[in-house]
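The other protein chains are all here in position, but one chain of the complex has been omitted.
Note that the chains are named A, B and C in the order they appear, and that numbering of residues resets to 1 at the start of each chain.
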């Protein structure tokens, strides 16, 4: 399994903050994004190709090609605006 | 007349913090320095040619070639070390 | 015990924190602090409430990582990052970064570096509520990304 988290605007617009995904041959973050964006409208609009998505894997900033494995915690969020 | 002030190490080593000098054709700070350094040992050592002397004229940082006139307040001191 | 990374809802006191930061380090000659505050106007609209969301766990890890990087890069005696979360109002303090060093150059650069990376690498998000009750998420500033890049460039040239 994979834990996926959403924050801020993504959390609000996708209507969920956290879910478990079965590992379906996800080699990298890219595969997870592709899988999720196939869910339809909001998912494609927010997580689809060309969207500004920041990524964390196991609480470290990551990229689309970052490899993932079962048990990982993956998070998607808009560009951060702290400080 | 000219008011001349000395600060910090200069004040201590010259044994004076303030004096009045008659204006004897002093066109610039350079002339005053030359006049003072002719007083002898400590004066030559501290204010003579090639010494590191910082200068203020009327409470603004100045240079050796800064012109002066009667009534001016001239100050000589070592490089500042505040902060 | 002085915690160098704190994510909290409570406000903080600058004097108190800087004093604690210096405690036990007699060779500190310079402390640079940055305090970020809620402006009442952002992009030409009044702000009534600002809400700070974060990613618990990752936030602390990201901040500690940034802090460590600053210590690797400059000779710093101590440093501190406090970031508030939850609801804040105009003029409230949001963030404190304080850096202590023997000399001022390292303290200024270290604090500036931490703030620039905090802005781009720490998982915080701001949501504004306007006086009419409408809300909007604050957009990331392109200039923040550029501010971060100047440190990467400086590092390559070093």
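By definition in this document, a contact is a pair of C-beta atoms (placed from the backbone, for glycine too) under 8 Å apart; a residue touches a chain by one contact, two chains touch by 3 or more.
Quick caveat, the model's predicted, so the values are computed rather than measured.
Counted over the whole complex, the shown chains touched by the missing one are B, C. When the missing chain is restored to the complex, the residue among C:5, C:52, C:107 or C:122 that touches it is C:107. Annotation for chain C: contacts to the undisplayed chain at residues 13-16, 18, 22, 26-41, 90-91, 102, 104-105, 107-108, 111-112, 115, 143, 147. Touch with the hidden chain on the side of chain B covers residues 5, 7-9, 56, 59-61, 75, 77-83.
Heads up, the rule we're going with is that only the chains that are shown with their structure count from here on.
Taking each chain's centre as the mean of its C-alpha atoms, chain A lies 26 Å from chain C. In whole angstrom, the spacing between the mean C-alpha positions of chain B and chain C is 48.
Each chain gets a centre from the mean of its Cα atoms; for chain A and chain B, those two points are 71 Å apart.
Touching of two or more other chains is recorded for no residue of chain C.
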